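Excluded from the complex is one protein chain; the other protein chains are retained at their positions.
First chain written, first letter: the chains are A and B, and each begins at residue 1.
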Amino acid sequence: MPEVAIVGAGPAGLSAASVLVEHDVKPVLIDEGKRPGGQAYRSPAPGLDLPIDALLGTESGKYRRLHARFAAIAERLDYRPETLAWNVQEGKVFTVSGPRIVTIGYDALILAPGAVDRLLPIKGWTLPGVYTLGGAQVFLKDQGCLVGRRIAFCGSSPLLYLAALQCRMMGAVVVAVLDTTSFSRKIGAVPMLLASPRTFARGLSYLAKLRRSGIPVRHGVRSLEVAGAKGVEGVIYRESSGEVRAVACDAVALGFGLRPEFQLAELAGCELRYDAIFRQWFPVCDLDGRSAKGLYAAGDGAAIGGADAAELSGQLAAYAVLEDRGLPVPQARLRGLRRGLGRLRRFQRGLASAFAWPHAWLADTPDDVIVCRCEGVTAGDVRRVAHAEFGGSEINRLKALSRLGMGRCQGRFCALSAAELSAAALGRPHADFGRLRGQAPVKPLPMAARLEP
Amino acid sequence: MAVAADDSSSRPASARLVRVARFNSPPVRLSVDGQSIEANAGESVLAAMLRARDEIGKAELGGQGRAGFCLMGACQDCWVWLRDGGRIRACTTAVAAGMEIVTGAPPGFPRNA
Partner (left out) sequence: MSILRTEVAIVGGGLMGCWTAYFLRRRGRSVAVAEKGLIGAQASGVNFGNLRIQARVVGELPLSIRAQEYWERFEEITGESCEFAPTGHLRIAFTPEEVATLEKYATEAEPYGLGLQLLDRMELRRRWPWLALAIGASFSPRDGAANPRGTATAVARAAQRNGARIMDQLKVTAIESVAGRFRLSTDRGVTIESDVLVNAAGAWANDVAEAFGESAPIFAAGPAQFVTEPVPHFIDPAVQAMDGSTIFRQVPRGNVVVAGYPRGPSDARSNRAPVAPLKTAAHMARLIEAVPALASCHVIRVWSGIEGYLPDMLPVLGASETRPGLFHAFGFCGHGFQLAPGVGLVLSELIVDGATPTPLRGFEISRFSGGRQTEAEQFRREFDAR
């Protein structure tokens, strides 16, 4: 039986583990979190009395099933919680858990690390009280906390609506949902969105609920700014009509879609490709998740697809591992999984159009807006370096010369924006600017970590 | 469908976060800059800190306040020092009894060899 390691215990990783266990493989399941579920199906901290079923609504059944499945197979896998995979090299995953560095060898590695929010720098986004959209949701599920009393949900993401409803259900005042994508653009995406009618209907129902509760929902919002002195005090924006409006709030949940965590895939030797619809980089892999020899990718870390797609792609990756080792796999089941995944991925491409990242804003981002939060690098700094003779002609060079992306988060929240900004400044295509080369460790590694003998 | 208890009456004016679901777990006492705060087992350090105050410290560059950002261990904004010189990431670390958090550099840093 092959030695299989899985990074990530969200819906993709858990689904992969489940298939492998059914076929008598005992995978090592490496989870940075304390409990399985990833972000989408994050379970409340032990002891927290949170109405998770009410919060998850129609998705509550999937949540329960996934966690029940984990409980059922837990004994048959090697589950490593609170374990960070920080590098992959020469057929080994390098992990750290507390103070212990543990290397995990594998015949096959399934990378399912998920995604983080994609952000876009706006005036005031570094003020205390601005949080990522996904983060605001996860915090509610994990810790039972709202990020503020009066919250504005801003950006371009279908999650805006769901997150606003969830927070409202728990007592937040949702001062506004400010969607940067125009309504007409959303209408234009409907044909693609019909690829998954149930998901589409769910989304429409969120929108309807918000409307009914009297929450202002604005589409086509531009010139978004967060205002405040020492913390968030309000947001200012321009309506699609051109009118400038301000709304008071004490927290902003900001998000513009998702950004896959592809760094481990790159370190492991996977190629990456640029996707013009999502305007970002993904590991190269086939529909089953095969990426390179012994390397498989699944979930949002492979292709933005959402939780349902993650479950399907996790299963497909596990079957691919088995098939590539000459073990029998149920072909009819695979065909069904592929069909389902194809539909959901098409739906996501529709969402990427309906909730388009407003990259064009970056051409006009004021010079004094911070782009790299960790290093305090502003839009003006980026433009200066991009324009300089022998300067930042691609993103890695830009990083070397401006320090953008050299901080603790290693470019997660700034690199895409910086590439758009520089490309706009130089009049070049975004894809030409490239992506930050992955460097280990993918997250900060404690100096005191010691190799376990 | 339960609507969570509103604890705004006990929320300090300067607190950033609002707790809307209660912990049934044992209480845990910790301190931030010497000030005692009460939390529950399973609560994250970030949640505990920001229920009592509006910031977890200052940014190294520029001195602006920090209050976390991604809340899921990706942005690395919420690292804080402990009085004994340790460092923890507040959003992914659970509170522990007797934890002493300091929002600036720990006293006595750097310790002698």
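Brief remarks follow.
Going forward, contacts are C-beta pairs under 8 Å (C-beta built on N, C-alpha and C of every residue); 3 or more make two chains touch, one makes a residue touch a chain.
No experiment lies behind these values; they were computed from the predicted model shown.
Interface note for the absent chain: among A:Asn87, A:Ser196 or A:Ser417, the touching residue is A:Asn87. Checked against the full complex, the one of A:Ala201, A:Ala248, A:Ala363 or A:Ala388 touching the unshown chain is A:Ala388. Annotation for chain A: contacts to the undisplayed chain at residues 86-87, 89, 94, 101, 103, 388-391, 393, 397, 400-401, 406-408, 410, 439-441, 444-451.
On the side of chain B, the interface with the absent chain consists of residues 60-61, 76, 79, 85-87, 105, 109-113, using the contact rule stated above.
We take it that only the chains that are shown with their structure count from here on.
Every residue of chain A that touches chain B in the complex is listed here, in rising order: 32-34, 39, 44-51, 54, 116-117, 126-132, 134-136, 138-140, 142-149, 169-172, 230-231, 250-251, 261, 373-376, 407-409, 412-413, 443-444. Considering their complex, residues 1-4, 6, 8, 16-25, 40-44, 47, 50-51, 54-55, 59, 61-62, 64-77, 79, 91-92, 94 of chain B touch chain A.
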